[in-house]
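Removed from the display is one protein chain of the complex; every other protein chain stays in position.
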Amino acid sequence: MRSPARRTTWAVALSATLLLAACGGGDEEGQSSDDPIVVGISLPLTGDFSEPGKGVQEGYEAWAKTTNDKGGLLGRQVELKILDDQSNADRVVADYEQLIGSDQVDLVVGPFSTRLVVPSARVAQEYNMLFVEPAGAAAEVFNQGFKNLFYAAPAVADDHYNHLAEYLLALPAGQKPTTVAYAAMDDPFAQGTAYGLKKKLEAGGVKTVVDEVYPPNTTDFGSIAAKIASAKPDMVVGGSQYQDGVNLIVALQQLNYQPKLAAFSTAPTSPEFAKAIGNKTAGILSPTGYSQDAPYPSNKEFVEKFTAQFGKAPEEDQANGYTTGQVVAAAVEAAGCAEQGECQQKLIDWLHGNQVETVVGPLSWDATGKPQGAHMIQQWVGNDIKIVLPAEAKEADLVYPKPAW
Amino acid sequence: MPNASDATAAGLRAPGKWLPLGAAGLLIVAIAAFPSLAPNPYILSSGVIVLNWAVLATSWNFVGGFTGYISLGHGALAGLGGYATGLLITKAGIPSFVALLVAALLVAALAVPIGFAALRVRGASFVIVSIALVLILLLVFQSWSSVTGGSRGLVVPRPFPGMLRPEHHRVFFFLYGGLLLLALATWWLLDRSRFGLGLKAIREDEDKAESLGTPTFAYKLTVFVVSAAFTALAGGLYALWFGDLDPVFQFSVLTGSYIVLMALLGGVRNLYGPVLGAIVVGVALEYFKVEFGNSPLHLVTTGLLLGLVVMFMPDGVIPSLGGLVQRLRKGEQSSIREMTAADLAEQRKREREGASS
Partner (left out) sequence: MPSGALLFQSIILGLLLGGLYALLAAGLTLYFGIMRVVMIAHSAFLILAAYLAWWTSTELGIDPLLSMVVTVPLFFAAGVLLQRGLLSRLRPVTLTMMSVLITFAIALMIEGLLGYAFSGTQRRIQLSYGTASLELFGARVAVVKLIAFGLAAVSLAGLYVLMKRTQFGWALRATIQHRDAARLVGIDTERTAGFGFGLGLATAAVGGTALSLDTTIYPSLHWHWIGPLMAIIVVGGLGSVAGAAAAALLLGLAQSLLQIPMGATWAQTVFYVALFATLAIRPQGFFGGRLAQRF
């Protein structure tokens, strides 16, 4: 046994040395004004959030192409460096670590999903980098004390249903729903949307009869649906991402439960939604932060260019990615620089004091990076989903009580 | 009477005795020098991750190496250490590094009932329990959101607020280095103790060990608790370094399988085996991530490697390769001893003479 032991010992020593040697490779690249501006991004291209992650990626790519077609930023071309974080918090941190520390990118922008935004924003903060992100909508993103973070969308999760809450509470006493069931994924964003509405309705005297929270990997919604159906509430609210929303709706339909109103976040706006629940979509509501028909100046260009580039119209995720690019670009143009170091603080300071025109409307932020606005409410009418709230943007009237599904 | 031949004899015996110490010295130098040699903070952060793996694999080897019981659940013990540290800081307001030590003690205490259930029966049930441990903790930490933060995760306050990231990595690299040396020293001491002998007897034949009077159950339980404490320390340190805990990643079956792969690859009967395995697998993991990005093929590769090691080299790749090299080099020599019997007799004679003079 003595000899193999010795060999192992030396092998340890050898590989430690090799490790050291292997690490000596990364050298600094010289900066010049003709170099492209490299934007580092980590996105969930595989794993739990791969579908929305790919959507955001398309948004970023569309922004880079549109910007470069117009001559770039500060006369420099924009180049995206995208890494895949597998929807994994360990990976997202390592990715930004690599992008900032090793690849020396000039700017970083955010990943998808609130769960990944907080860890990655901390990396950016500790390297003193500006961090504009397309997806960290939950309240806890903004009470971490980040000074470098900006959420590039109209409203945080808790405010998504504001227009709906106002509408319901303004109904006459006889029509107003009296009981509501809530089921939300244990995810800061999804739960935030449902609980934002819950808080407002409870304050308005609407009773909560079921309040269920399920973990993200739940696949069997039979028991949650049974609980909801047996309580027979007037209204059901789902704080959902995509598949869980579909599963819950199918499970409710299996039990033949017919609420007067059904609102689910995210899932109903997805292009595959109707097919996934067998076209039984009648009257389902959903909040959305983006509409292809919105009248903002840059939106028309975005829809056209995006459709030309990808052969389909942009959805909310794509718009969020694009908006993030627009926000960063506005800051870069105003500050006149885009590299690591002191420039980053200039970008941060500018965004704290100014408003940016984007495809989702004008955006401005408070000191924590929280945007000031609310989401539109859409409803499935026939075979299409239409904006029903707020009144000034509506394409159709809200149908209440909703037809049977 | 000291003379030249004495020195030669000492030189013959010395490698086995002094090499672990020499390697320890080399390891210390490597740990001390690495942060200043690392070209950028990213490499340094990878170094922290590799050291984390090395501590985990060495801690695992207290159970795996001594008793032969293979635990796939050590990832859960590390996760528990991380969460305990984080919760003690956020909920009880205990200073970061005190919380780390208290957390390790708590996990060690919890390891007693877990070990009690898991070690009463042999092999298969132990592995079942170790996997079940990961799954049950995942469930509990996801569901008990009022305390653990649930799927939203838990943010662990920074132990050194305001410290910039590169400096933060450097501090934790040294902390991990210290912990690794402590774990190695403990393993080395156990290996030489009567207790260690009893544990190895369990590995070779549990029934015989028991009939010869070894209190096998108590021994197994004790070493499991020691292993759990070291694992929890590594997990707690990770929580302080990384800052964000999410049940899905803290209680992942994959963590345990990487640990087993590292330990088996390096060789479980050797002090430095798991460290070597951790360096090889840990560096490979980071390298493949940078070169090829992440893909589910990582799982396939891990599974494939684990399968190959188990099928063909259950004693570890390095020992097997070492054995192979030795066989090739020795050629026709049939004796398995390193010294011939005549040499040995001569040496002993000289020792006796040396002792009497």
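Letters are used for the chains, namely A and B, taken in the order the chains are written, and counting of residues starts over at 1 for each.
Convention: contacts are C-beta pairs under 8 Å (C-beta built on N, C-alpha and C of every residue); 3 or more make two chains touch, one makes a residue touch a chain.
Please read these numbers as outputs of a predicted model, since none were measured by experiment.
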**Asked** With respect to the chain omitted from the figure, which of A:Gly204, A:Gly278 or A:Gly341 is a touching residue?
**Response** A:Gly278
**Message:** Which parts of subunit B face the unshown chain closely enough to count as touching?
**Reply:** 68-70, 72, 116-118, 120-125, 127-129, 131-132, 135-136, 139-140, 142-143, 253-254, 257, 260, 295-304, 306-307, 310-311, 314
**Message:** Residue by residue, what part of subunit A touches the chain that was omitted?
**Reply:** 46-48, 50-51, 86-87, 212-215, 217-220, 222-224, 226-227, 230, 242-243, 246-247, 250, 253-256, 275-278, 280
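To be clear about the criterion, only the chains that are shown with their structure count from here on.
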**Request:** Could you please state the distance in Å, as a whole number, between where the Cα atoms of subunit A are centred and where those of subunit B are centred?
**Result:** 39
**Fill in**
Counting only contacts in the complex, subunit A reaches subunit B at residues 1-13, 15-17, 19-20, 22-27, 46, 83-86, 88-91, 93-94, 97-98, 100-102, 115, 118-119, 122-123, 126-128, 138, 140, 144, 185-188, 213, 215-217
**Fill in**
Listed in rising order, the residues of subunit B that touch subunit A in the complex are 15-16, 19-20, 22-23, 26-27, 30, 33-34, 37-43, 45-47, 49-50, 142-143, 145, 150-153, 155, 163-166, 168, 242-244, 246, 248-249, 266-267, 269-273, 275-276, 279-280, 283, 286, 289-290, 293-296, 318-319, 322-323, 325-326, 338
